[in-house]
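Complex shown without one protein chain; remaining protein chains in place.
To keep things simple, chains are lettered A, B and C as they appear, and every chain counts its residues starting from 1.
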Amino acid sequence: MTSQLDIEAINAMVAELYPGTGNRCVELGTAHAVAAVEVTPTDIRPGGFISGPTQFAIADCALWFLSFVGLGRIEPMALTSELSIRFLRPAVGERLLCRATLEAVSRRSVVGTAHVWVDGQPGKFTAAAQGTYAVPLPR
Amino acid sequence: MTSQLDIEAINAMVAELYPGTGNRCVELGTAHAVAAVEVTPTDIRPGGFISGPTQFAIADCALWFLSFVGLGRIEPMALTSELSIRFLRPAVGERLLCRATLEAVSRRSVVGTAHVWVDGQPGKFTAAAQGTYAVPLPR
Amino acid sequence: MTSQLDIEAINAMVAELYPGTGNRCVELGTAHAVAAVEVTPTDIRPGGFISGPTQFAIADCALWFLSFVGLGRIEPMALTSELSIRFLRPAVGERLLCRATLEAVSRRSVVGTAHVWVDGQPGKFTAAAQGTYAVPLPR
Partner (left out) sequence: MTSQLDIEAINAMVAELYPGTGNRCVELGTAHAVAAVEVTPTDIRPGGFISGPTQFAIADCALWFLSFVGLGRIEPMALTSELSIRFLRPAVGERLLCRATLEAVSRRSVVGTAHVWVDGQPGKFTAAAQGTYAVPLPR
């Protein structure tokens, strides 16, 4: 289940295998990935703030894309092992972005750090996260 | 913004202030709260598994309800400060539950531990989490 | 590197392989383990409180012992993959205990929840933690 690692291939896989999500890959580097999502009314909490779970979801997605970077291939069965997130300030806006940065790759896992922000407010992070993706083991 | 602490009052508040969520309170104790949600097609990941963010969302919600238990009042502005989650096994089913247990309450925060499972499979936890809710400070 | 799983065997292994630690196993169950340590002057922070790292260390140790429970054998090379800890109240006393409870075991990892307290004050937890131990993979 290996494919060329580019943004279009990732987003085609996401659209096919995970149609329920609006999260998409918008940038890929040698040690990072950026995910983006359009905020919908169901993502809004009291006060007009983008919900915590919506921010978790984009962080989880960016780290998933990052695991492809770490492994050098699209690996849909890389699964979140654990993720911790801290909410830093209110998130208000219509588009949410998350950049995940590679910390380490081993044969069993990929670890990354993620920063979430609202489009147009770079550097004003609304959440910071760190997590581990489990790499499928050979049978 | 204080009200009587019972399941109906909590769910009325959730439905009014946070209409985008299907998460509901189904049980309240002196040191725990249980939240439940009907799984929808958008919650499903490749393989038929309930997504990580859906599990995070129910854990976050159960801990929110738990913060009401800890504070002795409905406090919609209790906000997630941080939450870490570990995914333990595949989650397959139509209804997801989460029980949050109180660890500590201070004037600034409520800390709890949460366990997520699929309805009908009690004790077979699909995720375990721990997190902190920030209590609004007096001005 | 398998041995009979009992308290004496664990503590003999700890004393031999990890002489620098005063942490010891004091209780083992089918799904839990308890570790204890005598607090030393170097563990004390300003105000007379047992330091965070000392509490982390006993939680880490209890989860290590728990990984033996989960695996059914003493496995010194089970290594902490990740651990998150929340400090709940000041810890004052001369002996620190931690009970780790099993959440899940797979062929790659053991996950547990841990509660730390000062001897003589059961139920008044000074820290709550959750973490993952990586099981050595076959070559």
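Operating definition for what follows: contacts are C-beta pairs under 8 Å (C-beta built on N, C-alpha and C of every residue); 3 or more make two chains touch, one makes a residue touch a chain.
It should be emphasised that the depicted structure is a prediction, and the values quoted were computed from it without experimental measurement.
Contact with the chain not shown here comes from a single listed residue; of B:55, B:80 or B:109, that residue is B:109. The omitted chain makes contact with chain B at the following residues, 81-82, 84, 107-109, 132, 134, 137. Listed for chain A, the residues touching the missing chain in the whole complex are 84, 86, 88-89, 103-104, 106, 111, 113, 115, 125, 128-130, 132. Annotation for chain C: contacts to the undisplayed chain at residues 17-18, 20-21, 40-47, 51-53, 56-57, 60, 76-77, 79-87.
Everything that follows uses one rule, which is that only the chains that are shown with their structure count from here on.
Closest chain to the protein centre (all Cα atoms averaged), using per-chain Cα means: B.
Centroids of chain A and chain C (each the mean of its C-alpha atoms) stand 32 Å apart. Distance from the chain B centre to the chain C centre is 28 Å, each centre being the mean of its Cα atoms. Computed centre separation for the pair chain A/chain B is 22 angstrom, with centres defined by C-alpha atoms. Multi-chain contact residues of chain B (touching two or more other chains): 84, 86.
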